[in-house]
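The complex is shown incomplete by one protein chain, all other protein chains being positioned as in the whole.
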Amino acid sequence: MSVIAPNFKLSEFIKSLLDNIFWIILLLVLIGIPAVMMVLFFIEMPVIDGELLTPFLALTWLADPSRILPVIKAFMATDIFRVMAFPGFGFAALLAAGTIFVERKMLAKLQLRVGPFYCGKFEGILQLMGDGLKLISKEIIIPAKADKPIFWAAPVLFVAAAAAFVAFIPVAPGWVVADVEMGLLGVFAVIGFFPIITILSAWSANSKFPFIGGIRALFQMVSFEIPLILSLLGVVMLTGSLNLSQIAASQSSFPWIVFLPVGAIVFFITMLAELERIPFDLPEAESEIVAGWLTELSGMMYGLVQLGTYLKLYAFAALFVVIFLGGWNGPMVVPPFPPELLEGIELGPVVAGPFPGLPLFDQAMLNGTLWFVLKTVAVIFFILLPRGVFPRIRVDMLLNLGWTKLIGLAFVNIFIALGLLYAGVLGPGGLQ
Amino acid sequence: MSTETENPPADAKPEVKSPPPKPAPKKPEAPPVELPAFEKGISDKLVEKFGDKVEVGFVKEDRVRINVGREDVHDVAEFIRDELNYDHVESVSGVDYPQDNEIEVVYHIGSYTESSLARQILVLATRAQRETNPIPGNDATKLPTLRDVFYSVEFHEREVFEMFGVFFDGHPDNRRLLLPEDWADLPPLRKDFAIKGR
Partner (left out) sequence: MTFTLPPGLALKKVDERIMTLNVGPQHPGSGHMRIIVQIDGDYIVACDPDPGYVHRGEEKMAEYRNYITNIPHLERPVIHDSCNVLYPYVLGAEELLGIEVPERAKYVRVIASELNRCIYIMYWLAIYGIFLGHSTMFMWPAGDRELLIDLMEKMTGARVTHAHFVPGGVRNDLPPNFEDVCLRQVNYFEKRIKEYAAVFYDNPILISRTKDTGILSRQDAIRYGTTGSVLRASGVDYDLRVKEPYDVYDELDVHTNVMKEGDSYARSRVPWLDMMESCNIIRQALQKMPKSGSVRVKLKPNPKTKGLESVYKRVESGRGSLGCYIVSDAKPEPYRVKMSVPSFRNLIALPNLLRGEKLGNMPSVYWSLNYWPVEADR
């Protein structure tokens, strides 16, 4: 007899479970399956292996799961898959979630503590899920004098802008959501949204600490965008292209960081500032202005901004990889697929397969993704590292750094690139 | 107005100390029946200057206590700062004496600059009239401020004002410090403010 449910009886509990199962099956059979059939009847179904995918055929997947493979492969060729799952949002969110966990554990090891430990059986691996559930279940409190539509929209816009940034990143040859000719300019345009969203969110909260934080974020992001753009121009000159896929493909023999280390350093520092990471986390300096522009955000609004922040972190790290570290290029380490997979597996008298649709990915794509992820994780590690080492910088020192030293170094980088170009080391007639 | 017993020789417990290894300003070991010479010199200077306006409370090892009337405390404090080279106030304490109908304010004055005074604390005590029904700031419980003499008394005097209701005339910032802004009871360190249940 627990106190919470004083009239608990096991038999009634089991009966209620069985009742629920009964009703679910009944409703599914009577309403659910007919409804699915009707919908499938009216929408246009794809043609797979020369055979129109009929509702009947679709239902046979229940009997033979291997027949779903062609459908998945067809789905993977669609844009919606690219946006939602692989090179786009889902992949980035997965890496971002991993980043949060790695950050907490790594920082904990650096600071001689254990970090998340209890949630999940192993080393607090489910801590992030617990945090997410907590954030979802928390009440969202809007300040009474806030400008409510903008205040509501800002976290969503923030995530949207971060996801738009992710869309430009080529992960493997041909695997990119938006393969536009002016990809790098698009990246700059998306980056330009962040200070606007930040200041809108901060201003609409109608509170002092968010306002100061928003102003600081505006200063910081705007003043660091100039060295950010300038530091990437060297690569653009050498490549002659603004398309990120072409920039990545141009580094098949050597990455650009070999020739343009100054630009890489400038880009890395500006990246830290754009991401509001320590030592540049002034807009969220908690000992001065509580949590900066995040002060009035509560519950899942805060969670969305955090998601956006880490998506942005992934996107910046990936941009660094694509531009300076050679993107997906790397030695082929993925072994070729075993021939049984393509021709079918003999199990005594029975031959299983060949399964149409296998393999889902080709070898080059898997290898490219592997190298890309490895490099991105390494860059993310170096982005996380300063948090355990440096204190926070001050806003005047930050602006001084951005407007004088970094811009100067970015121009030095441009001159190096021009020198390499005109000396004939690189470009037409040179190494590449 | 002296409630301090003037029997320092009886009180002065012989402090057994080995000779210090540091060049700390040590005076010669005074025999227990005599007043310590250095401290006696300080109190003598004050008595010489102000005559019977000051009253020597006690002269002990490292501690000299001077009782002053409230009208002379400012002059004495200026003399202490300018002539005796004391430079800061360590503590300002109020002590409530309901039986005398007075509130004593005690300044503990020390010196950082004068190395011979590093051990010394000059206790400057003065008394304000006590009101049975205090209206802090608007009654006769007033003293001249020493903030223009010793800057360091600023917060201490604010504290004494809220805790005892002693208003310091001329203090630039006579606001509450520790108590809540809406405190409407007696000043809490007066003896007639009783803790509930005690």
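Letters A and B mark the chains in the order given here, with residues in each chain numbered from 1 onward.
Quick note on the criterion: a contact is a pair of C-beta atoms (placed from the backbone, for glycine too) under 8 Å apart; a residue touches a chain by one contact, two chains touch by 3 or more.
Note that the structure is a prediction, hence the values are computed from the model and not measured.
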Omitted-chain contact residue, chosen from A:Lys145, A:Lys208 or A:Lys405:
A:Lys208
Of the residues B:Phe38, B:Phe79 or B:Phe150, which one touches the chain left out of the display?
B:Phe150
Identify the residue among A:Ala285, A:Leu304 or A:Val379 that touches the chain left out of the display.
A:Ala285
Positions on chain B contacted by the hidden chain, ascending
3-5, 11, 13, 17-18, 20-22, 24-25, 62-63, 65, 87-91, 93, 95-96, 106, 108, 112-113, 118-119, 121, 123, 137, 150-156, 159, 174-181, 188-189, 193, 195, 198
Identify the residues of chain A touching the omitted chain, counting contacts across the whole complex.
107, 110-113, 208-209, 212, 278-279, 281-282, 285-290, 387-397
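Going forward, only the chains that are shown with their structure count from here on.
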As a quick test, compute the distance in whole Å between the mean CA positions of chain A and chain B.
68
